[in-house]
Each structure stands twice: as structure tokens, then as C-alpha cells.
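All protein chains but one are shown at their positions in the complex.
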Amino acid sequence: MKTLNIGICGFGGQGVILSAVILGTTVVTKRNMYAVQTQSYGSEARGGQCQSELVISEGPINSPTADKKDILIALSQPSLERYLPTLKAGGILIVDPKTVTEIPTDVKVVQVSATDTAVNLGNRIAANMVLLGFIQAATNLFSIEELLDVVKDYVPARFIDLNLAAVHAGVELAKSYGGTF
Amino acid sequence: MTADGQRQNSRVLSGVHFMLGNYATVEGALAAGCDFFAGYPITPANEISERMAERLPQVGGKFIQGEDELCSIYAIAAASLAGAKAMTATASAGYNYYQEGIEYAVAVEAPCVIVNVQRCRGENFATQADIMQMRWGAAGDHEMIVLAPSSVQELFDYTVRAFNLAEQFRNPVIVASETTIALMRERLEIPGADRIPVLNRKYTDLGPDKYKTFDAPENGVPDFSPLGKGYHGLYTINPHDIDGSIEWDPIVYEKLYKRITGKISENEHIISHTESFQLDDADIALVTYGSEVRPTLDAMELARNSGLKVGVLKLGTVWPVPETRIREVAKQMKAVITVEMSIGKYAGEVERVVAGRCVTARATKNRGIGHTAEEILEVIKGVRA
Amino acid sequence: MTVHIDTPLCKGCALCARYCPRDVLVMTEVTNRKGFNVVGVINPENCINCRLCEMYCPDLAIAIEVPAKK
Partner (left out) sequence: MSQMINAQRRHIRYGKLPHFFCPGCGDGQVLNFFLRAIDELGMNLEDMVAIGGVGCTARIPVYLNTDTLHGVHGRTLPWAMGIKLHKPEIPVVIFAGDGDAASIGGNHLIHAARRNLDVTMIVVNNLNFAMTGGQVAPTTPAKFVTMTTPYGSGEPPFDICEVALAAGATHVSRSTTSRGPQTIKAIKKGLQHRGFSLVEIISQCPTHFGRYALGSGKPEVNIEFIDDNSVTIAEAKNMTKDELRGKFVIGEFIDEQKPVFAGSSVYEVEE
């Protein structure tokens, strides 16, 4: 792997930025890799469109953003429409069918029922953790233990059990999907 | 623990982190010994204040949110005279206000560090448009030391260096941060505390009867005296003699300002910091600084891939201008291209130093986002043709 | 009592004379190097050591000397 460009987009409050930060922290601090995370969002304090980019590489990274993403994770219909053009030809689009209603057919799409899974665990706020678990299992960039270790550092103490359960559920979803990309 | 290092409270967070640029700035300051911070809220510099408010009290330092920028800049100048290693942080519009206090800090030779997270006018988008205001903004004759980091790692490293230069030269030192790197998270390696060089100002060995506040050799730096210990130092912005007394005498005035400016301009070789990439066989040099270093290095690679002999001169210090190195490079090149995120301000300095030794060109852009490597490549090809 | 006037410091504002309750001090036609008319002592035997002149002088130019007790 030379570099991997990941885009995550959705509404503010869906954990778009936190997800990218956790992924970046895991590869940098657990796998000794390099990563750059940037974000852009509207001026609203809550809600509004939100997008985060993560570039992962085995060596130092110059340009902090990439025009084309290897993986695009879209968590809302408007953000999907806006950022789909940034998906590289042959790249993978990950969507949550609960929040993205019109799923494109001309790209490689992976549907992850993150919201439903999180709701079943008790709180839809953990949907992003389901996705992180899914990405762990699907990419194998790092181990589940490494991911869980980082998640523990970023989530409030009272939500740790919920979030760890959500990560595990995401890993299970990936197994049913068929393992790695 | 590595989640932006949030759960440690030691002064130096040695280890590998994935850290926000603004946080790395704070950790660099703490590693350099910073024990005083005053700031006023402004985006995109707020994470610096917020983390300082959390971190400084943990290590015995003082944090103040001033009632405005003026309060902040004067509080750090005075805390510095009281012996503190003091810092403030703001973004472009806030920096305007700082000019007033910077003039004072220059005049009384109060070491301090000022972080300016450059942003577009009224909006939090990327720019390098303050490069001249950081050099020339304050009234009166002065020299400035301005460092231009290009990554989260350099926000840490250069902030340490900024404190060291401030202490060494008794002058404000500016860290020219940018929205791009300040709000970016990136790999940051903080070495062990024993491997971080920390310089402290020199205190006088003389007693109050022999000591004179501003007595220093030509182009030199006066020794410091503590406050409240009978040294009766007079720290006035007005023209002053070596004992600090207010003295209007053209000869005294000229001598004072020659030393205050000379201690920096005549030590350019000590202060200047540049890095060279593939310049040895190059005939085109890209000269750049700050976040623009990043796409410029990618552009160099693209150009090399298409057979063009391109190298990069990265300016870690933008002021004083690394004239010696720029001249050396210009002599070996057919062309020097300045890459920057503004209407083209520093390019004028580079062209002044190149002074006809080779062709010059500019890649300038100011639309809230840095150059792409491809855009820079286009300029290289244009110069080639 | 001796009233000492440091005439190089005196600016001739006459505040000492204004506050003196016993008319010990009076403005003179003598000018100092700065060109100010300076204050003079006319009848020092009237001085009662109230030291108002010393306290109100803006220029720290006055000192009252109390004779040592016999």
C-alpha cells in the first residue's frame, strides 16, 4: 500500500470527524504509519454538512488532501450527492442504507447497517463505531485490539461499553459481508 | 496514551501521537518551558487557548483569557519582563491588534512567542497573506524573527525553536501558523525531554550598582535582570540610553536601533533555517514556505517524473530572509519560482535577493486552499517553455 | 527652623507660598537657569515647622531643617 485516501461525509453530529481521527490515531500510534486528517464543515454549530478526509501512508505525506478517494463513507443523502464525484474510479463507496436512500448502482457499493445495529445496541450515536469495526475487519490495516484501545481513549467513560459493543458488532457485519475488500 | 495526548499531565508528552496542529503548538511551547499564556478567542486559533487553559495549570503555569488582544499581548510582554517564558496565539485579524504590543516588546527586548494562525479575512480558510504584516506591521525600526512550519511535527519543533530564539535574542518571535496545518491532525513524534534543546535568557552576573539594563556589545543582546530586586530597570518604549533612561539624542537613538535590529540582521546565519530537496542537479528551484511546502514537494516529484530537473528550497525561517542560501541557490539555477498562498508577497523578497542571477517566476494563489501539485507543475512547465 | 529652597529645581509655581500659613515664603524676581522666578524665604523666624510647603511642592525643592535640641 502506498497511500490510502478515505473520505467520510455526513451531517454534523454523526461522528464524521471523530471516526477519521480514531482511524488516524490507530494507524499512527499502533502501526507506526503516517496519516493526515483534515475536515471541512459549515458554519452551523450543529447539523449542516460535514466532511473529513484521511490520508494513510507508510511514509511521510505531502499534500494533505487527495482529489480522489479510495474509500468514501457517506452517512447522509445530501453529502453522498456532493462527495460522490470525489470517489476514485474503482473505489469503494460505503453507505448506511438507513440514512442514504438513493444508492448509486454504477460504483462498487458496500451497505453497512450501522444505524440499525447501533439502535439495537441501545443508542444510534454509536453508529460510527459500528462503521469503524466494519472498516477494521474489511481492511485489516490494524487489529481489533488496537482499534478498541484507541476508542477507549476518545469516548466518554460512561459510553465505553456501548461503543466497544458497537465496534464488535461492526466486525461481525463485515464477516457476514464476506471479509476483506 | 496517545489520543491527542489528552490524558497525560507531564510537561513533555514524549511519544508518538496523532495530534491536531494547534495542540502540537501548545505541546512545543510547554516542552520549551512556556509557563505563561494570555490569549483572546478567535478561530482558528482557539484550540491553542483551550489546551493551554487545561495544560498550563497542570505544570504550574498561568493561563489568562484577556479582555482583548491588547490585554493578551501586553500581559505576555510584562510577564516576560518578570521572567516568564510567555506565549500568545491569535489569527490574522487578532494579529492586527498585536502590532501595538509587539512594538513595545521589540523596544524593551522582551522575549516572547506569538503564534499567528493565518486565515482569510473574516473566514477560516487557508492563506499565507499575513507574511508581510508579521514582518513590517509594528511601528518603528525593528527586525522580526518569523518561523514558517509546514506540518504538525514542525508546529511542535518550530515552537520550541521560537522560544529558544526569543530567549537568545530577546525579541518577539512569530510562529507563522496557518489554518491548513493548525486544524490538521498528523503524526507527531515528541522526543524525550532530555533530547529537546531548551535555551534560557542570560541573567546578569552584576549587582544593581554596576548593572545597566540595555548595556550590550554591538549587535549584541543585553543581559537580563529580575524585577523587584533593586535593579531599577526602566523598560520604556521611548528612545532610551543603555541605563534605560529616556533620552532624546539622535546619536543615542541611532545606536540603540542599530543594536536592536543588528542583533537579528547581523545574525541571519545563526537564525536562518532552510532545507534543500534535490537542488544539486536542478536547474529550476521552487522556493516556498509553510503549508505550501507540501504540494511543492509533490510538484517536484511530478516534474522529476516527466524529466524536469526541479528542486525545492524550503524556508523554515522567512524573516530574516535567508539571503545567503537563496543567493547560493539562485547562482546555480536557470530559474527560481516562488510558491505561496497569497497575491504574491514574499515572492518580491525572493526576487530582490535573486537580483537577476537567474529568471524568476511566481506560483501564487489565494482562494482559501493551497496549491495542488499539478497547478505548480503548470507554472514550472510555463517557465520551461 | 531653616527653610532650604533648592532653587535649580524651583519652577516658581508659588504653591508653597499659597499653602504657608505664616507668610514665610514669597516669590522673588530672581530667575534660575531654567528661567523660572524662584521662591525666596523672607522671615524664617515665623516658620512653625508645619511643613505644608514641603508636602505641596510639586518639584521636591523644599526641605525644612529643624534645629537640633539643646
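When the chains are written out, they are named A, B and C in that same order, and each has its own residue count from 1.
The rule we apply is simple: a contact is a pair of C-beta atoms (placed from the backbone, for glycine too) under 8 Å apart; a residue touches a chain by one contact, two chains touch by 3 or more.
Here the structure is a predicted model, which is why all the values come from computation and not from measurement.
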item	value
Contact set of the excluded chain (shown chains only)	B, C
Contact partner of the left-out chain, one of B:Pro44, B:Pro149, B:Pro172 or B:Gly233	B:Gly233
Residues in subunit B touching the chain absent from view	35-36, 38, 53-54, 56-58, 62-68, 70-84, 86, 100-101, 104, 107-108, 208, 227-238, 243, 245-246
Subunit C, residues in touch with the chain not shown (by the definition above)	2, 4, 6, 8-9, 11-15, 18, 34, 36, 52, 54-63, 65
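Just so we're on the same page, only the chains that are shown with their structure count from here on.
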item	value
Chain centre separation (subunit A, subunit B; CA means) in Å	36
Distance from the mean Cα position of subunit C to that of subunit B, given in whole angstrom	58
Subunit B to subunit A touching residues, read off their complex	1-3, 6-7, 15-18, 180, 183-187, 291, 293-295, 297-298, 372-373
Touch list for subunit A against partner subunit B, complex	21, 24-25, 28-29, 32-39, 61-64, 67, 150, 153-154
